[in-house]
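Below: one structure, written as structure tokens.
Of the protein chains in this complex, one is absent; all others appear in place.
Chains here go by letter, A and B, matching the order in which they are written, and residues are numbered from 1 within each.
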Amino acid sequence: MNKLLLSAVAALALASGPVLAQPTDILNASYDIARELFEAENAAYAATGATVTINQSHAGSSAQARAVLEGLQADVVTFNQVTDVQKLVEGGYVSEDWTSDFPNNAAPFYSFPSFLVRSGNPKAIKDWGDLAAEGVQVIFPNPKTSGNGRYTYLAARAWATEAYAGDEAKIEEFLTKLFANVPVFETGGRAATTAFTERQLGDVLVTFEAETLAVVKQLGADKYEAVVPSVSFLSEFPVAVVDKVVDARGSRDLAKAYLDFLFTPEGQEVAAANFHRPQDATVAAAHAATFPEIRLVTVEDAFGGWDKVAADHFADGGLLDKVFVNQ
Amino acid sequence: MAQHRSKHLLPGFGLSMGISLFYLTLIILLPLAAMLLKVAGMGFPEFWRIVSSNRALAAYRVTFSSAFIATIINGVVGLLLAWVLTRYRFPGRRILDALVDLPFALPTAVAGLVLVTLFADTGWYGQFLEPNGIKVNYTQLGIIAAMTFTSIPFVVRAVQPVLEEVDVDFESVATTLGASRWQVFTRIIWPTILPAFIGGCVLSFARSLGEFGAVVFIAGNLPGLTEIVSLLIFIRLEEYNYEGAAALAFVLLVVAFLTLIATNLLAAWQVRYVERQT
Partner (left out) sequence: MSLSAQRSIGANVLIGLSFVFVALALVVPLALIFSFALREGLGAYFDAILKPDTLHAIFLTVITAVIVVPINMVVGAALAWLVTRFKFRGQQLLVAIIELPAAVSPIVAGIVYLFLYGNQGLLGPLLQSIGLQIMFTPLAIVLVSLFVTAPYVARELVPLMRQQGTDDEEAALSLGANGWQMFLRVTLPNIRWGLVYGAVLTNARVMGEFGAVSVVSGSIRGQTNTLPLQINLLFNDFNIAGSFAAASTLALIAVITLVLKSMLESWERR
């Protein structure tokens, strides 16, 4: 019994204590719907001969940022929104110039908020305007905890800005109606998906195109249809090395090499196969059939950059709080 | 403390006090203090704004009303089971007795997973209920079902030992003296088991208020309709709204503490009660 206890304590110490020797594993803290994507990316990375073990943790992107700030020992973060990495910069966990560490502002792939409806599209949902109609139930995750949910807010606002020619009163009226149509705000993107698929809540799920295509593939085209709106919001998924953690663990090279892989043609191919739109033009061309044309507005064009979005929209008492009546 | 110790022959006061205080401080009091500091740091107006917000009020209403109904169900069923288990000998009694504790042994997350599957529209129960317009999953009924399941044993286990102590001879004497069965029950048995029954109900209610694992699976988690307090705390935490989480957690903590005081008072009452009876 004593021996057993001792080995148990030893195992615990091993698992929790600081690792002094050269680490052989790194932790990737990631967003909720990227479960299958990174399982595939990690397998492909191992196939290139890399011996490092990649551990995975998935939850809402912002919840993950909070966890890292509270001490989650993530070597790399693969979030779905720049503002979440920015929180780590403010906390001193990630260097100021993280966007220049990797190509394309450190975003290996992108997606955008899109729609998933039940087979036959019974409520005839085609575009953002239909989501605010009376009697339509919309599911998307909580914008306070999920980058996915915040992108939905931004995309809806971008559409409304065009549709109502910038009339702020009308934009807010539309957004208020849209938010009032949401019966439940799950904390992560995947939880929102299961609410829509397993719990059969809502008429339309708004989530990343990547998730809508994956659901159609996994649960059947006879049950669900992906609908692409007329316009959406470019959602680039940023990656960063968590300096504070890799410096303490001595895992910087491992972390950097892993993130580099995501930008290689192999890494891009895996992303595309998992319905994340690749940045690599050749890989994108090869998968053109999967990804329909869509007009995407950028954060710079529509809102003047992420800093301005964070200050005007997502800060406490900001524009998001004005329409997020359900809190 | 020295004068207390000298009153006792038995050793180990220092050691057991040392272990207890060390453990209580490290494992229970220190973490609680961290939360109380958080609450104390926010100021009363802010605290009040959070705990009296519409969404919080709705969450209290859902949580308390569901726990109340679950407790009533478990009160009735618990009394029935305790009675049957102590008063009758029949085949399968031992198994019945053992099964009552299942909700204590089965993890709440598993309970939630099972209930949500049972009551799904194609589930073993749901297929009969849904056509009749009874929807359990993702409604308040689901919350009540989860709370009822997880607190089945409390009333049974509180009443059972007391019921075993009630003198059967006393009852038969009463019966021979012409008392009806109902009179025997209301005049003799019910007063004796009442404190234990209430105690069991209080524990059952407290457990239901705090239940999380089973409820989140089956509740729709819709703010204002099927969102329980524990879940609201969890959401506030994920939102990085620590003040909100701490304030609501403090409310639950106070309710838990009041429940404990109530149970202890009941226990004391029960002791006096039994002494008076004998």
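Operating definition for what follows: a residue touches a chain if its C-beta (ideal position, glycine included) is under 8 Å from a C-beta of that chain, and two chains touch if they have at least 3 such contacts.
The model shown is predicted, which means the values in this text are computed figures rather than measured ones.
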item: Options B:Leu57, B:Leu80, B:Ile134 or B:Val173, residue touching the unrepresented chain; value: B:Leu80
item: Residue, one of B:Ile143, B:Ile233 or B:Leu266, that touches the chain absent here; value: B:Ile233
item: Candidate in contact with the missing chain, chosen from A:Thr24, A:Asn105 or A:Gln218; value: A:Gln218
item: Selected from B:Ala109, B:Ile134 or B:Val173 as touching the chain missing from the view; value: B:Ala109
item: Contact footprint on chain A, counting only the chain that is left out; value: 4-5, 8-9, 11-12, 15-16, 18, 27, 35-36, 55-59, 67, 69-73, 190-191, 194, 197, 218-219, 248
item: Residues in chain B touching the chain absent from view; value: 1, 4-5, 7-13, 15-17, 19-20, 23-24, 27-35, 37-38, 77, 80-81, 83-85, 87-90, 92, 94, 96-111, 113-115, 117-118, 124-125, 148-149, 152, 168, 206-207, 209-213, 229-231, 233-234, 237, 242, 245-246, 249, 252-253, 256-257, 259-261, 264
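Rule of thumb we're sticking to: only the chains that are shown with their structure count from here on.
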item: Centroid spacing, where centroids are CA-atom means, of chain A and chain B in whole angstrom; value: 39
item: Contact set on chain B toward chain A in their complex; value: 55, 121, 137-138, 220-224, 234-235, 238-241
item: Residues of chain A touching chain B in the complex; value: 59-60, 62-63, 66, 142, 144-145, 183-187, 199-201, 326-327
